[in-house]
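First the structure, in the form of structure tokens, and then the observations on it.
What you see is the complex with one protein chain gone and the rest in place.
And now, subunit A:
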């Protein structure tokens, strides 16, 4: 149980610091309100316009983020594939385990083609145009 005491102390310290910082800020911090400060925060740029009374609003951040995630996962998937692709060699340069070879190349190409199909759809439907 003793092993957990430092973790507990750290958790109490971290939690205490968080609560302290938030609680003290209204009393000590300067208050200089201006238009930019009252706006919704959106990565420090002009916020996306919102239609009054409901309606369509642009989804450009969402589309960009989704595309990023898709290709991010694709790259992550490529790493173990690339590592296992070639035969494994020992120090003397002899193969000690076969690589994935042609099978894996074709499968990976198929995977990339399917992802590209979705990409082509986004591109043709003007999902990549910012305005």
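To be clear about the criterion, a contact is a pair of C-beta atoms (placed from the backbone, for glycine too) under 8 Å apart; a residue touches a chain by one contact, two chains touch by 3 or more; residues count from 1.
By our rule, contacts and distances are computed from a predicted model.
UniProt records the chain missing from this view under the protein name "NADH-quinone oxidoreductase subunit N", selected from "NADH-quinone oxidoreductase subunit N", "Xylose transport system permease protein XylH", "L-serine deaminase" or "Extracellular solute-binding protein".
Mapped onto subunit A, the interface with the missing chain covers residues 54-56, 80, 84, 88, 97-101, 103-104, 114, 117-118, 120-121, 123-125.
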